[in-house]
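A single protein chain has been omitted; all remaining protein chains appear in their positions.
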Amino acid sequence: MEQSTPYLGFIPLLPLAGALVLGLMHIATCQGKRIPDKLYGILGCIGPFIALILAVKVFFELKALDEGKRVLLQRVYNWIEVGDLKISMGFLADPLSSLMLLFVTFVGFLIHLYSIGYMAGDKNFGKFFAYLNLFLASMLLLVLGDGPVVMFVGWEGVGLCSYLLISFYSEDPANVVAGNKAFIVNRIGDLGFVLGISFLFWGIGADGFDYISLEASATNLNPTLGLTVCLLLFVGATGKSAQIPLYVWLPDAMAGPTPVSALIHAATMVTAGVYMIARFSFLYVQVPLAGEIIAWVGILTALLAAIFGMYQRDIKKILAYSTVSQLGYMFAAVGLTAYSAGIFHVFTHAFFKALLFLGAGSVIHALHHEQDIWKMGGLKKKLPVTYWTMLFGALALAGCPLFSGFFSKDEILYSALAHGHGAIWFIGLIVAGITAYYTFRMFFVVFHGKPADQSLYDKAHESPPVMTVPLVILAVGAVFAGFLNLPHLFGGHLMVSHWLSPSLVEHHPDPTLALELLAVGGSIVAFVIGVSIAYRKFGTKAQEPVYRGFHKFAENKFMVDELFGALIVTPYRYLSQGISRIIEPWVTDGPLKSMALLYRLSGLAFKVFQVGLVRVYAIYMVLGLSIMSFLLIKTLNL
Amino acid sequence: MTETLLFYGFGLLSILGALGLILFKHPMNGAMSFVITLISLACLYALLSAKLIFAIQLIVYAGAIMSLILFIIMFLNIGESDLPEERGRWFYLAGGIVAIGPIAILMQRAFKTLPPGETAIVGDGFGGVQEVGMVLFTDWLLPFEIVSILLLVALVGAVVLAGKREVSE
Amino acid sequence: MFDNLLTVMIFGPLVTGLVLLLLPLSSAIARFAGAFVSIICALLGVKLFADFSPATSVAFHQSYPVIPSLGINYSIGVDGISILVLLVAVILIPMVFLLFKEKQKGYYANLMVAQGAMVGAIAARDVIMFYMFWEIMLLPIFFMIGLYGGERRVAATIKITVYTIAGSLLMFASIVYLAIMYQSQTGVWSFAMDSLTSLQLTGTGATLAFIGFMVAFAIKIPLFPFHTWLPDAYTEAPTGTTFVLSAIMAKIGVYAVIRFVVPVFEESFVRFALILAFSGVIGMMYCGIAALVQKDFKRMLAFSSASHMGIIALGIFCMNLQALTGTLFQIVAHATSTGVLFLLLGIIEERMETRNIDDLGGVAYRAPLFAACFAVAMLASVGLPGTSGFIGEFLIILGAIKFNILIGVLAGTTLIIGVCYMLWLFQRVFFEKQNKRTEQFRDLSLLETITIVPVILLIIFMGLYPQPFIERIKPAAEQYTLILTDRAEIADHTISETIAK
Partner (left out) sequence: MIHNYLTLSVILFCLGILGVISRRNVFIVFMAIELMLNAANLGFVTLSRLHLSMDGHVLALMVMAVAAAEAALALAVVILLHKHKGKLDTDVFNLLKG
């Protein structure tokens, strides 16, 4: 069943090589003569483009295989081999990873293309593309890795790139702090991941530590250990995919350039957690408790982030909270063992959220880096392409029927119902309504009404084609991606779920028409209510509301950042201060210092005897001799 | 019998000389009294058949070293005013005797363990120049050379120390 | 000629060092001679590493009697435990000669002596030989800190010397105890490692001797709470010396624990392993947390180094194959990454004449290559996958979890603690706004580039393809683990049983 495919490794390797070349070029030239941006742009896009072609090739090669045998493998070399621990640098392509592969390379390539326009003129243009390439390489490694440890390499690699790109405008300390926050919070999650795979290894890793061997021996796993592993891995996922309580970094991560937000913090990296849990579906199905915890954390995150999203004024932060919220949906899905629904939402979300971010980027670009929605307004005329593409994106996100987001979200809500989790379904429904509200709140305020700032408005211009073409392509994806997994209710065949099924271990409850209708009806109602409220409030005249009470509290994100600051960051810093100012000099160094003091005191005491007179020293000597003689006489009985 | 008498005689003289050394106030008197001790010791060496040592004791110690000391004492022309005040002398002496007690007893006890031996005069073949020389230049050659170096160093040192002109002033 | 490889590597630098000290040479000539000899040694070391086959128990073994009546031999050789430490020691030292200009030739002479002594201590197969080289190692450090150090060098020198000597004396007492025990059990005197391992040691005496060895090595590593000399000494020492101390000498401490303590005192070792492991973990957390608020760049790196040494030492005490391999691997990984960090810091110090972090900023804009090298070394030091640091830390954490879950989890926090201070440091030094000082910063010169970049490449290579290193460690590590697992009833630490409770 294993197929050795020699080109799998090239998929991450090509962007990596691109990153190296670009990075060296940048280092070599950034002081002297500049290399033209075009060269950087072309070099930067080659890697992702070939990777995209290879991804398509992988997809068709898999498709040619029999169902159930759709696995392509490449073991390049033995990576770490210590005792029972045998890890090879191996790549695995199966339906799940090939799907991820397809949209990661696709969206990645488009965003590279878009960045040529967005970043034009930046003095670190080359560096940006190097980082972006490196990110893509890490992400592809994460997706293609044949075992948890190889995945972890990509996992941390994307974290690093995220850090580098968030703090890209590094002259402003705030951006760097945001980058640090992202990296550190991710690291907290990574700790969970490392501990999780360590426990997993001691549980069932002795027979090979890659997904295939693990899946084969998964049933031998001790249930308690299984729960521990699942929860620890989920901790890893909460870090990377911004779930409660580790979501705090994602909104701050918007400090990076907008294409970065689109690629990393919306479409690809943040969904890695969902992908990871789907990867480990063979573990999670054995531990339903872990799944339930994940589902609840996910749906609560969705709710919380949606509430925050309603009150934001920064266009990117609105989208960021929306991302957190959508990720919550995905976790709710994978928690309920509806892995294919979750992955499908990852897939559609990548399109429409990337689209929204790139659209937002286009707006920001047009307004010379103004991100406050209350300073925009009426941009419909000035930015027609952006307007229409954003509209499709917004409709998809809000869950308008027949747009991609509708189908994937509906699939998740339906699974909640089908698995008997009415409460999760209900919260999900509320979140869907809120989503529709805040999406269109943003949309109306930005594009409709009157310009809030006339001077900005006058200078606004539509973006160049290199930016709008990706927008259009993504818009097409956002509209039609949903049809790939059309449920039976609408006469579809759940193509994506079907495609994914060999990679996933999941239970499909028998579809019942009543439940499906309930789910679909609920979703439509939520969408209509959400959009209509948004229209009533902001549709024609957008005025900045003044928040009070609960609203003010929500605008300040329930003070969670401040709470974390007060509970963790400040005490940690005080602890550090305490150690280096008090404990280090006085407690751990104390014994040493007291010893030194003892020596000094005894020196003072002995000083009395040092009168400096030779004769007195002779007397000491004689006295000593005398005492020694006395003792000798005594002891030797002479 | 004569030897015993001679021993007691010279022994007494040497002790008296030593007592004089530590009791006389003026160093000149002490030195003269110390010469007596040295000469008595030389005679005792003779009684022990140490002919060479007897001679050297007289020549080097009683002769050279002591005359050097006397020369210096006289050279410095020490008057009563130059002498240090030594008020606690008797107190130190008394204390010293108490402190020395155990040392003396220990040494005495240690010597007791030696076998008794005769001290009758040995004629040829002991203590002469030839015998001492044989041993000195065969078994003790290295220490001998080292001592010679020591003497050289002392010589140079003495010249440097005593010959120092007060340039700095 | 290659039979005497090790002897050449020990005495070549030692003799060169002494000759440099005695001859009235200029410091430039001393630097050139030192660089030449150390590069030769590095090449020999690489050849040794390439020729080393893991199957042989002791390779390049040589033995000549020195004091036959006491069984003291000049006995040297390398095995899987020492090969990597040796490699690190010889390939890193040339960098100091190449990178730093000192005014006095004595600095270079001392460095040479240090190199010879360190190689000697690593290669020694006889306890007395080891002790001798171990003590010689301290001398050049003493002079280098005391003569060429910073403002508070005298206090730092006294602290490190007294501390280290105190440990060494305890070790010497233990060595004598071992020899006497061996003599009483077999009737002959011997100080050879191979014969001492066959000793059956029980009772209080053995425990005390164990503690004697352990304290000496714990001071050198340094393990919490014996680390207090480290921040002062590292900060006050000239950067080249700090580099030698952190990158090599600390590793020799770890190596010595594996070499001398584990095989000789199996029983005591197993008994104290838990306490020692906690000491390692607590040291890691303590120093890592303390590093955060340091204002002095060097002092922060010093604490960082101490923090990582805690983790490295932990690997020994976990008593399983993964952790031990991780430790041996991490010895190289940490030496290269921390070494490069210290060297780059030295360059900053040389060019800007300040180590105060607040005075720096924006270095990355003027010196992208410099920043990139620093970033790679920093990421290796925080254990990012793809760099050498990850392999070692991952293996150690993996092993620690098997040994004791609590220790494993605490050890894992190194991932977070390290990142906190390192990123903040990176932010304040390389990012943010430039100031007048940093605007003048030059990027790496050609010589500096060819000195540092190979090590950077090694860091990445070891992260991506660690197997050549692991293979050379493996047989020895397996043998040592076997010694311990035979002795230890550590079964109750394993996960399955803990969970069963």
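Brief remarks on what is shown
Going by the order they are written in, the chains are A, B and C; count residues from 1 in each one.
The working rule: a residue touches a chain if its C-beta (ideal position, glycine included) is under 8 Å from a C-beta of that chain, and two chains touch if they have at least 3 such contacts.
In this text, all values refer to a predicted model and were calculated from it rather than measured experimentally.
Hidden chain, full complex: it touches shown chains A, B. In the full complex, the hidden chain is touched by subunit A at residues 606-615, 617-619, 622. Mapped onto subunit B, the interface with the missing chain covers residues 3-4, 7, 11, 14-15, 18-19, 21-22, 27, 30-31, 34, 37-38, 41, 44-45, 48-50, 52-53, 56-57, 60-61, 64-65, 68-69, 72-73, 75-76, 78, 82-86, 89, 92-93, 96-97, 100, 103-104, 107-108, 111-112, 114-119, 122, 126-127, 131-132, 134-136, 139-140, 143-144, 147, 150-151, 153-155, 157-158, 161-162, 164.
Quick note on the criterion: only the chains that are shown with their structure count from here on.
The most central chain, judged by C-alpha centres against the centre of all protein C-alpha atoms, is C. With each centre defined as the average position of its C-alpha atoms, the distance from subunit A to subunit C rounds to 36 Å. The geometric centre of subunit B is 63 Å away from that of subunit C, both derived from CA atoms. Here the spacing of subunit A and subunit B, counted between their Cα centres, is 97 Å. Multi-chain contact residues of subunit C (touching two or more other chains) are absent.
Of all residues in subunit B, only 92, 96, 99-103, 105-106, 109-110, 112-113 touch subunit A in the complex they form. Of all residues in subunit C, only 159, 163, 224-225, 227-228, 231, 286, 289-294, 303, 321-322, 325-326, 362, 364, 366, 368-369, 372, 379, 384-386, 390-391, 394-395, 397-398, 401-402, 408-409, 412-413, 415-416, 419-420, 423-424, 427, 430-433, 443, 464-467, 470, 474, 478, 494-496, 499 touch subunit A in the complex they form.
Looking at the complex, you find that subunit A touches subunit B at residues 619, 622-623, 625-627, 629-630, 632-633, 638.
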